[in-house]
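Submitted below is the structure of interest, expressed as structure tokens.
Entry: chain A
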Amino acid sequence: MTYLLEARGLTRRFGGVVALDNLDLAVVPNEIIGLIGPNGSGKTTFFNVVTGIYGAHGGSVTFEGADITRAPSRAIYNAGVSRTFQRSRLSLPLSIFDNIMIGNHKRLNQGLWFNLVRRGQFKREFEVNYVAARTLIEVFEPQLAERMLEPVAGLPMIDRRRIEICRALISQPKLLLLDEPSAGMTHDETKELMDDILQVRDLNRNLTIVIVEHEMGLIERITDRCVVLNFGRKIAEGPYRQVAVDRQVQEAYLGVE
Partner candidate 1 sequence: MPEVMQEPQAPVLPGVVAVAFSTAYLIALLAVEMQPLVIGLLAFGIVAVLAAHYMDWLDPVSRSFAEREGVLSAYAILAACVVAAFFHDNHFVLLLFVTVLLYAVATLGLNIEFGYAGVLNFAGASFFGIGAYTSAVLNTYTAVPHLLVLLIGGTLAALIGSLLLLPVLRTRGHYAALVTIAFALLLKTFLEVNDVLGGPQGMQVKGMSILGWSFNDNFEIGKIEMSFYLNYFVTSMLLLCTTFVLVRRLERSWIGLNLDAIRLDETAASCFGLDIARWKITAFVLGNFVIGLAGALFGMVGGFVAPNNYTFADSLIMVSILLLGGIGNPWGVVVATFIVLVLPEKLQTIQEYRFLLYALIVIVVLLFRPEGLLPRPVRRYFPRGRA
Partner candidate 2 sequence: MSRIVRQLGLFFATALFVGALVVTAQAKDKVKVGFIGPLTGGVSVNGIGGRNSAELAVKLRNADAKATYEYELVVLDDECKPNVAVQVATKMAADKEIIAGATHYCSATAIATVDIYHKFGFPIIVWGAVLPDITYRNKYAEVHRVNGTMIDQNDVNAELISKLGFKTVAVIHDTTDYGKGHNAYFSKSLAKLGGKIVGTFGVTSDQQDFTAELTQVKALNPEVIYFGGLTPIGVRIRSQMDKLGIKAVFDGTSGIVSDAFIQGLGPLAEGALAFREGASTEKLPGGKFFLEKYAAQKYDNPPEAYGAFSYAAMDLILDSIEKVGPDRRKVIAELANVKDRDSIIGKITFDDHGQNTVALITKYVVQDAKFVEWEDSEYASGKRKLSGQK
């Protein structure tokens, strides 16, 4: 079968520390993969290497068969990969709408002439996207849809997460990388958020998700398959129930060597 995303022997070092050690990881279209493992096991680093923030020191990454190992972040986004960040990275002074639109970059006309002179056409494009953003965020929180032009700064964590996820989803990516969406949120909030994400996924069937998460309940509930990392190495792979009982995994979590 063809993989959507495939990492082969992926390696990344920071000074002496090996954050990704010869990692093989394949993602099948339309599945939801849980990427788990103790802190510092290389989960976030994997996202950062895939999205081109860090270069790889070894191995390769292919997306839809195309090698993206050395591609710049923006090329990877344009190919259809988008992500959220562990520490929410919204542009706080900007409005909700603006933040979502940042995620829509590739679908907006960026021409100088168009933006500065053809204001009529620009207005039409603006309205189309405004409606799009509005309908998307309504799925998560109708009230936010009423406050599209208010700055993000004042909003609670859960809303920021929602906006961040909308920013990642608005361009209708093929692959969504979720980096600890539950961080800084209560159990119920997280649950709510996940239901919303799944709801979006139902609207857009060919969305594949890789999620890094510590909330095992959540992982169990939504993932088709889990990959467990430790010290940048893959130590287990398979349905949650299966990996959960894996000795190595338990040792990794209990820190037994």
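On how the list was made: all candidates are chains of the complex that A comes from, given by their letters.
The rule is simple: a residue touches a chain if its C-beta (ideal position, glycine included) is under 8 Å from a C-beta of that chain, and two chains touch if they have at least 3 such contacts; residues count from 1.
A quick note: this is a predicted structure, and the numbers were derived from the prediction, not measured.
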**Selected neighbour of chain A [touch, this complex] from 1 or 2** = 1
**Message:** Could you list, by residue number, the parts of chain A that touch candidate 1 in their complex?
**Reply:** 51-53, 72-74, 77-78, 82-83, 85, 89, 91-95, 98, 101-103, 105-106, 108-110, 112, 115-116, 119, 122-123, 126-127, 130-131, 134, 146, 148-151, 167, 171
